[in-house]
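Heads up, one of the protein chains got dropped from this complex, but the rest are sitting where they should.
This part shows chain A:
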Amino acid sequence: MTAGPTTAAAPPATARTPAERRPLQRRRSGRFIAGAAGGVADHLGVNVLWVRAVLVALLLLNGTGLVAYALLWIFIRQEPTESGRVMERNERQQALGLMALAVAVGLAGAALDNSVVSWIAGPLGVTAVGAAVVWQEADQSQRRRWAAGARSGVLAGGRPWLRVLSGAVFVAAGIAVFLIGNLELGQVQFAVLAVVATLVGVAVITVPWWLRLVRDLGEERRQRIIEAERAEIAAHLHDSVLQTLALIQRQSDQPREVQRLARGQERELRSWLYGPAGYGRASMSEPGKAAGLAEAVTTAAAEVEDTYAIDVRPVVVGDHPLDDDLRAVVLAAREAMVNAAKHAGVAEISVYVEVEEGEAHVFVRDRGVGFDPGAVSADRHGLADSVHARMERHGGTVRLRSAPGEGTEVHLSMPIDGAGGTTAERPVQEEAGT
């Protein structure tokens, strides 16, 4: 995130997203040796010539360029598909020229008796060439494997074997000459060193196969996880959505029932996808906690929705674990929703839950017929008993706003623990209120 841009309407600059940068992958087409320089150039968005030139220049620093190239070759994957890039003739000539320059640099270094450079040009140079031959063959067999689908990566035919073998000979010879030329040792030490040298040689030659093994394992694990997830989703959809669709087809002549089924299913799917409060988080409060006010009100809304075939869309801000007082709020809110569903004559009820510091509020609102709160007939006990009395018993308050033709809003508020003193205008409190 950048610190906010100045213009009001402009969103944060999103022009250059990471998705537009090519991932770091070795080129498969239009490459000179292993496509490593090309891959780096593609990733950085620069001309490949620069990358190659830098690598050759790095050769001067005790052969860093060669090591860098080898590391790039080892650790960067090949791009999985041929991209149809063609190497221009002059690009090839430039690459060849750079290559010749690199060899010349190596030889010149050897001639000047710079010890490190002479290693490179000498026995270790031979080792490097051998490793390059083997790794190149590994790249090619990887490509064959991709081409042949799941067929195993065993080298096919005689020529690849020959190449690997000759590469291996180069590696072994290079290491051996290096050891003999540089060290003077007793026999025991020589034996130990020979073993170590063999191990090093084998390690160098088998690098590509090790890497492939590790990558394939990772890939396989990923596939298995995806498979398991897909199975779980399929099972869930079968149990819920498909069943509901079947029911809907059977009851297509009863619009009310169809609507009820569709609403219930939508709600169920939503809560599966986005969590009970619809916020896409596992829970508004800490996981493992008992159900909170948000979930309880959402559940109550769902029940009313099902029972009265009416749309109840709760919006929840904040949450608090349920205690007896808040349970009373939930029951009162449910009663208010039922009242609205029965009497308001609307298709939709808005429910808003907010937990502030010290107080919880629930608003239940409809845009229906409304009524005169002063003239409620005595037989309608719902509001009087279930809402007012219950809230007052627990130290909460009820504010009712309604007028004929203007809808109704019931506002329930309840102090929550820790800060009980902030009740609003009518704090009707009973101390033994549990």
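Going forward, a contact is a pair of C-beta atoms (placed from the backbone, for glycine too) under 8 Å apart; a residue touches a chain by one contact, two chains touch by 3 or more; residues count from 1.
To be clear about the criterion, contacts and distances are computed from a predicted model.
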| item | value |
| --- | --- |
| Hidden subunit of the complex - UniProt protein name among "30S ribosomal protein S6", "Sulfate adenylyltransferase subunit 2", "Response regulator transcription factor" or "Xanthine dehydrogenase family protein subunit M" | "Response regulator transcription factor" |
| Sole residue of A:V40, A:V316, A:M391 or A:M414 that reaches the chain not shown, by the stated touch rule | A:V316 |
| Selected residue (touches chain absent from view) among A:E257, A:D306, A:D323 or A:E354 | A:E354 |
| Footprint left on chain A by the chain that the document does not show | 1, 3-5, 8-12, 14-15, 17-19, 270, 273-274, 278-281, 311, 313, 315-318, 350, 352, 354, 357, 363, 365, 367, 409 |
